[in-house]
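Take a look at the structure below.
Excluded from the complex is one protein chain; the other protein chains are retained at their positions.
Chain IDs A, B and C follow the sequence of writing; residue 1 opens each chain.
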Amino acid sequence: MTERTSPSESALVEPALTGSTRPDTIRADTIRIRAGFELHFELTQPTPMLFVVEPTERPGQRILAARKRVSPDLPLSETSSFIDIYGNTVWRIQAPAGRLEVAHDLLMEVSAHKDPVIGHLPKTPIEALPGNLLHYLLPSRYVDSDLISSEAWRLFGDIYGGWAQAQAVCDHLQATLQYGAGSTSSTSAREAYQSGYAVCRDFAHAGVAFCRALNLPARYVCGYLPDIDVPPDFRPMDFHAWFEVWLDGAWRTFDARHNFPRVGRILIATGRDASDVAFNTAFGSSVLAHMKVWADETEATELPPLSEGFPQTPTVEGLRLSEAWVDRPRLT
Amino acid sequence: MTERTSPSESALVEPALTGSTRPDTIRADTIRIRAGFELHFELTQPTPMLFVVEPTERPGQRILAARKRVSPDLPLSETSSFIDIYGNTVWRIQAPAGRLEVAHDLLMEVSAHKDPVIGHLPKTPIEALPGNLLHYLLPSRYVDSDLISSEAWRLFGDIYGGWAQAQAVCDHLQATLQYGAGSTSSTSAREAYQSGYAVCRDFAHAGVAFCRALNLPARYVCGYLPDIDVPPDFRPMDFHAWFEVWLDGAWRTFDARHNFPRVGRILIATGRDASDVAFNTAFGSSVLAHMKVWADETEATELPPLSEGFPQTPTVEGLRLSEAWVDRPRLT
Amino acid sequence: MTERTSPSESALVEPALTGSTRPDTIRADTIRIRAGFELHFELTQPTPMLFVVEPTERPGQRILAARKRVSPDLPLSETSSFIDIYGNTVWRIQAPAGRLEVAHDLLMEVSAHKDPVIGHLPKTPIEALPGNLLHYLLPSRYVDSDLISSEAWRLFGDIYGGWAQAQAVCDHLQATLQYGAGSTSSTSAREAYQSGYAVCRDFAHAGVAFCRALNLPARYVCGYLPDIDVPPDFRPMDFHAWFEVWLDGAWRTFDARHNFPRVGRILIATGRDASDVAFNTAFGSSVLAHMKVWADETEATELPPLSEGFPQTPTVEGLRLSEAWVDRPRLT
Partner (left out) sequence: MTERTSPSESALVEPALTGSTRPDTIRADTIRIRAGFELHFELTQPTPMLFVVEPTERPGQRILAARKRVSPDLPLSETSSFIDIYGNTVWRIQAPAGRLEVAHDLLMEVSAHKDPVIGHLPKTPIEALPGNLLHYLLPSRYVDSDLISSEAWRLFGDIYGGWAQAQAVCDHLQATLQYGAGSTSSTSAREAYQSGYAVCRDFAHAGVAFCRALNLPARYVCGYLPDIDVPPDFRPMDFHAWFEVWLDGAWRTFDARHNFPRVGRILIATGRDASDVAFNTAFGSSVLAHMKVWADETEATELPPLSEGFPQTPTVEGLRLSEAWVDRPRLT
């Protein structure tokens, strides 16, 4: 990760370099991130696989370049993509037995600003919510909000204001959950909450669950989160999960795992919970033999040649997935 | 319920009475059902409520007449409907504190034939499924198919054929689950399965869960099921739940609760599980003080005047719902 | 039509007690309308037909009762409905050769208030419109907005404000178009505008066309419009068409045909133009031999028995439709 000063400082000292016809200060509003992953699976039989890994353009993020590699080089009939009911792009790969390697390399432009904090935003009454948001109030596979409803109202029922309630949920999870793997791919929000241990996925599920119990529409988000303006983390990078709450007419970012505003999020997909947007779903037994994820700020204006390989970043090796029909590697 | 002979017999003895210009035998293909419900809720505070109770026209069912009553007579701004992501019609009611009465009365025409049995239908390989069906393979709130995957493959993995596998699931559930309430509105498929007791909702969840674990797209269905060609049942009638499996390009009906072909189903809605298509969702504490459901074959060609009231049918009184934020009365 | 005072008058004598459950005050906010139609077609061959005639519940309208009659009494396999891409309910009927009769009878509750007029509403800049509204800026079959763009900007370009522009469009159409049939089912907005004659469909198309040309998202609406608080009209009643413009976050009602606020609209469907929401589309040659439409205020609380027949209302007889593959009877 490169050293960088804060956005406002950098505007003073870093002249815009890249062919812009707009004032220098525009450059100060965005940064570029190289993000991507390399996954190796060992498959004992032909296996249909889904990957939810492709960001789209949204206000706040722009794809400058993208490339993808699948090995072996599958026939075109065995790879495709579709848009799911949440609007996410889903890759389908009909993988043969043996080793499957999938890599994705992105050059993204994202906002240089931290996650907004708008603490006064009110809660929208249920009766004023658009109909298509109501299902974000219902429980889902890993968000057993119906089972923590009493707890939610006991803890947060007296807090006035939508943002304030959602923030109080995050603060509470920070204070009561210890970061660490105790969960599996089938752990629900309540189970993680009661265990006292959580990884990012669990933090997000628990945040979503408490918010839904409080009648705040909430959804699970997966994406990349580079280490910018934070102390270096020497563990292998991984995909990240956080959540969004519908407040005052828009989805707002909350991250109970880190619980302070971050720079550089790349949103990949959203859904009701990790079941909808697992970065990988394998319909069969699989071993994730190798996993490498990168998300780093860069000054580059294009992706380097493939011959240079992917970024040097710590990797995860030999992660044996469960033998369940749906294998979902853990997010950190 | 009226006495009736079998469809083939009735074709011989019941001349068509209703202005048809087609041969008499057409009448033998359909029957009319009067179906509906009357629900009284006691609400301690203004409560947003959703009702998923409105059938639509589909191949096999036609709405001849419908009427609705909501009391108190709410302002138009506090009642509306929308189409959810599954295509179901959802009523929204912003109910004031006090007693809320909602009634719906339908005259439906449905097929006179029993649920089809097409035992040779094959399983569609995952890679050949349309993308928008893949989420019917994933676990959902009450369908923890990921947790019974090993059991599913142990029990049914050797069975060849899609219909045969789904039917074997139903047979197994019939043989191992005893009808009876042991579950609550938060019971999952696996929990009900392990308890040994199930009501229709649990039978449907368990059927869906095993099918998804076997890579058969499956969805939960709620509707009306009249007692036709079956011994009379003296318990209060209720909404019914069953499930559908995608086989050979279409959704196919399975009913693990009854497990033999029935006549007269009226499909109200479909979804991933009961969370999506609860007939009532109250965002607040509510008491379902009175519940009456009817679904009976009729010779009538229109709904009787309101002054005649609703059908005489046993009712459920005084069912106290949980105080969770989402109250879902039980289906039988 | 029953006598009734205007909403503003009634407000003087019936104090509005919002939140009250007293019937009299509630009645002041809503009225009931009996609406429906009876259509007879002569078909020389089996003909697939679509009907877009079914209102749904929306803020401002509630269905109290509905019944439908199709003769001959078609097999269930030859009638169904689906939801189109605009959210409208579409009936499909596979009609045999010969006479087809379709009737629909509705008891609706709608607002007792006139169409709102909110003259200060601003135009939303294109860049701030939700993506899914942008196609309401593009031309469509009968809305050749691209061809009247110069005219639109010449006439209305100097008007400031979204509502003001849309209202100016209506005023201009009122002033320059004479009510009367000069158009056919294939007449476009520009063609009708240039001809100087228009029926309601043409008024709506022209209004939509000018608004789109002015970068105001606009859509075509079909529905029922009873004669309330207006002089009686002795011509046969028909379906009506008007249009909506997206202003300040919601669709707003405009009616260039009548061009003053009306009471009692029942919205059936919306689309880009009459091609999307023709009340009837016949895929084959058809003669609309008989047409009766009703939409009248009523004190009744339920639909009368079928034996009483439909309301006494003037009918259209012997309308020969074009022989084009898509026959669309004219709206008035």
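Here is the rule we go by: a contact is a pair of C-beta atoms (placed from the backbone, for glycine too) under 8 Å apart; a residue touches a chain by one contact, two chains touch by 3 or more.
Please read all numbers here as calculations on a predicted model, not as lab measurements.
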In the full complex, displayed partners of the excluded chain: A, C
Absent-chain contact - pick from C:Q45, C:S186 or C:T301: C:S186
Among C:L76, C:V90 or C:A166, residue touching the chain not depicted: C:V90
Contact footprint on chain A, counting only the chain that is left out: 16, 18-22, 26-27, 29-30, 56-69, 72-77, 79-81, 83, 87, 89, 91, 96, 98, 107, 109-111, 301-303, 305-306
Absent chain, residues of chain C that touch it: 48, 50, 78, 80, 82-85, 90, 92, 94, 125-127, 131-132, 134-135, 137-141, 143-147, 149-150, 153, 185-186, 213, 215, 275-276, 281, 283, 323-326
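One rule holds for everything that comes next: only the chains that are shown with their structure count from here on.
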Distance between chain centroids, defined by C-alpha means - chain A, chain C (Å): 45
Rounded Å distance, chain B centre to chain C centre (Cα mean): 34
Where chain C touches two or more other chains at once, by residue number: none
